[in-house]
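Dumping the structure here so I can ask a few things about it.
Only one protein chain is missing; all other protein chains are in place.
So, subunit A:
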Amino acid sequence: MTSARTVLGPDEIARALTRIAHEILEANHGPDGLVLLGIPTRGAYLAQRLADRLAEITGDDFSGRVGALDVTMHRDDLRATPTRASHPTRIPAAGIDDRVVVLVDDVLYSGRTIRAALDALADLGRPRAVRLAVLVDRGHRELPIRADSVGKNLPSARSEHVSILLDEVDGRDAVTIEGGAA
C-alpha cells in the first residue's frame, strides 16, 4: 500500500484557478463571448469556480455563461469499460453558437475525454472558438490535443494514480499522486 503524496493544496489550487481566469481573459481580450463548460463531475465544479473568479475580476455577471458538458455518450471506450453512468449537460440558455467556449476539466491525460467533448460540442452548435483549461496536465497524450491553460504540469508514470479532490464533492481541495514503480 503506497501512500498518496499531495502535490497541490487548497491555496495552490486557488492560485492556479485565479491565474487561469486571468489567462482566459488575456487570450480573449476581455470577457466578451466567453462561455465556460465543465466536464462532469469535477470539471463542472472547476468551471463554476472559474466563472466566479471571472465575475470578480471583470464585474460582469457570469451566472448565465457557465454550464456542464457530459461526454459519456461520445466516449470511444464505451465497449471496453463497464457501463458508464452519464451526467446532466447544462448549456447556457443563450447557446454556444459564435461564442468562445472554454472547456474545463480536472485532469488532462490521454486527451480522449476532450476528443469526446469536441464531438459533443459539435452536436450542440458551432462555437467561434474552443479553448481548453485544465487543473492538472499529467502527460501521456494519445491524441493531438493540448490545453491553453494548465494549473499544474505534473509529469507522471502511467502506473501512477492522480486524484483531484474538490471541496464540493470530496470535502477538501487537493491534488494527490500515488502508486507507480515501487
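We take it that contacts are C-beta pairs under 8 Å (C-beta built on N, C-alpha and C of every residue); 3 or more make two chains touch, one makes a residue touch a chain; residues count from 1.
Methods note: contacts and distances are computed from a predicted model.
Taken from the listed names "BMP family ABC transporter substrate-binding protein", "Cell division protein FtsX", "Aspartate carbamoyltransferase" or "Peptide/nickel transport system permease protein", the protein name that UniProt assigns to the chain not shown is "Aspartate carbamoyltransferase".
Touching the chain that is not shown, out of A:A27, A:L78 or A:A94: A:L78 (per the contact rule at the top). Among A:G59, A:P88 or A:G171, the one in contact with the hidden chain is A:P88.
Touching the omitted chain from subunit A are residues 41, 70, 72-74, 78-89, 119, 123-125, 169.
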